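The complex appears here minus one protein chain, its other protein chains still in place.
Note that the chains take the letters A and B in the order they are written out, and that residue 1 is the start of every chain.
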Amino acid sequence: MEIVVCVKPVPESETRLRAASDGMSFDPEGVKFVLAGYDESAVEQALLLKEAVPGSKVHAVAFGPPPRTEEVLRAAIALGCDLATWVEGPAEPSPDPMTAARALARALGPVPHDLVLCGKQAGDDESGLVAAALGELLDIVDFGFVVDLRWDAARSCLTFRRGTEAGEEHWEAPLPAVIGLQQAWNDPRTAKLPAILKSRRAPIAKVPWTPFPPDVGRSVPEKFELPAPRTGARLIEYKTPLEAAEKLVRILREEAKVFP
Amino acid sequence: MPDFSLTPEQESLRDLARKFARTEMAPHAAECDRAGRFPEEIYRKAFDLGLMNLNVPAEYGGSGLNVVDQCLIVEELAYGCAGMTTSVIANCLALEPILLGATAEQKQRVLPPFCAEYQFASFCLTEPSSGSDAGNLRTRARRDGDHYVLDGEKCFITNAPHASLYTVFASVDPSARHKGISAFMVPRATEGVTPGKDEEKMGHRASSTSTVRFEGARVPAANRLGAEGEGFSLAMRTLDMTRTPIGALAVGIAQAALDHAASYSLKRVTFGKPISEHQAIQIKLANMVQAIHAARLLTWHAAWTIDHGERGTLESSIAKCFASDAALHVADEAIQTFGGYGYMKEYPVEKLLRDAKLTQIYEGANEIQRTVIARELLRSYE
Partner (left out) sequence: MTPRVLVVGELAGGHLSGASLEALGSALSLAGAASGVVGFLAGSGARAASARVAPAVVRAATDAGADTILVGGTTFGRDLIGRLAARWNAAAAAGVTELRAEGGGVRVRRPVFGGRATETRRLEGPRRVLALRPHAFPLPPEAPVEVRVSPVAVEETTAALRSAKRTAVSAVSSGSGPGLTDATIVVSGGRGLRSPENFRLIEELAQSLGAAVGASRAVTDAGWRPTSLQVGQTGKAVSPQLYVAVGISGAIQHLVGMVSSRVIVAINSDPSAPIFKVADYGIVGDLFEVVPALTAEVRRVRGL
């Protein structure tokens, strides 16, 4: 099985975010970029399928600027991906996910792909658009919010579940397919030290990218705002638990207006 | 001048060690400390990730890291638990004499099978009557045909109860004093080799320490490292290599102590404000972070000096001595910052003081470090 996994560099989750001086996006200065959390699951899933289906290969692809995009691809290689392709994108801190999807689709054209895996959404932008967009652009079926993805070798199809508002759906689908993965069936593995050292020397294919023409829609960041800092909880004073309960319910009804 | 920034590779190595220390080691540190438990399952994970045998070249199955990279990893591991770190890096200490003194044939015979499996090795120099005065060791190695017969007792040997390989320093000719010492690779399975019972220690309690008794243990001459009489020099050159990472270990302990103390100071309120706003605490924290920064930079500089081909005895002794003294002081001040809570085992800081103490004693007691520093210093004035 030729497995492609799309990955994205995002700020580490503990990052203290600041607006850039132009106020349009967050300030990338001093920010550490890592493999997005859901992408770690997608890479793990790709590697689990590679182990389950002999002869499979995993190809990591990413769209973005240096150096963070290359670093994230090296992290994917250190985890066990066989190949990596980097579509060099602009250095904007808040890129348009549709632009990324279009750039990746173009790069994937010549790359063999039976299964394209994406993480459900990136920890920064959280749009979750890329999987479905890739499905359309590559003209293959896509499924999002997938868990428990398995390969049924006897019937040559993928089986998986999707959590929706209506309930949990069980699916079978043939390849090729694009999957937006919510969770792998294992915790993501940790790259080992020798693999980390080896990944530094691994070749990464570089694909150039030029901006799309103006009639192709795109979203452009205009403002990045941090919320007014919460000043801390208003502590409810009480003498008995009943008094605390009564006061809180009254506040929720009359002041906060969130009582059902 | 060296560039103080880390390469992306170094950041990846440090992140690997940091993640392992905080997610695998730290959650079990208190329990292992309390029980004196040697956590095999954690050491096994460290081995699987490539965190043991850091100094062994990749061609022999190790990670082949230089001293700077080792220091980056060791500091992060020690932040998680100093005792576990001691056991993890003890392999480096035990294998260094082989790296420095073995023939290509010996290295090829011993190192790849050793590094391929999860197992421990122990460096056996110290004896009940010779620690700092290593040249006066009494374990005898008597030549008998193409074997040596070892008799004697080593003590305070890290990982001894668990090791499958011992690097042993024994005297072939006591009258030649330190020039009579030779080094040997001794498999655990050798008849007459008996590790003792795990000692009950003040700190580093997740690490295992015991005596090793040699009674008529027959070791092939092919297991001798270097020429007869070269053993003492091999031991000293080994310690030159391993001293700096011990400094990094001390820095890790100190950093953990500082982090605990600083976060606590922001939360604990006395006299109407967080104690971080009281000058007494601010001065403590300032002194702590100064000591840590200095210790870290001294270890990095010593490591860089060694990686650039110098012996670095002066630099590594300064680093180890300063960093271990700093760790003890910082841990002490951390407990003081916590006040009564710092004295309670439920809080993590008292362990750090007990762990820091050992760093002043092992791998060359700080008194010896100071005489070495003085000697190296004065040499430049002659």
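We take it that a residue touches a chain if its C-beta (ideal position, glycine included) is under 8 Å from a C-beta of that chain, and two chains touch if they have at least 3 such contacts.
Since the model is a prediction, treat every value here as computed from it, not as a measurement.
J.: Looking beyond the chains shown, say which of A:8, A:50, A:102 or A:192 touches the absent one.
T.: Per the contact definition at the top, the residue touching the missing chain is A:102.
J.: Write the list of chain A residues that the hidden chain touches.
T.: Its contact residues with the unshown chain are 11, 13-14, 17, 25-26, 37, 94, 96-98, 101-102, 105, 123-137, 139-145, 162-177, 180, 214-227, 230, 232-236, 238, 240-242, 244-246, 248-249, 251-253, 256, 258-260.
As a working rule, only the chains that are shown with their structure count from here on.
J.: With touch defined as at the start, can you tell me which chain A residues reach chain B in the complex?
T.: Residue list for chain A touching chain B: 67, 71, 74-75, 78, 190-197, 200.
J.: Where on chain B is chain A touching in the complex?
T.: 8-9, 12-13, 16, 19-20, 48-51, 58, 63-64
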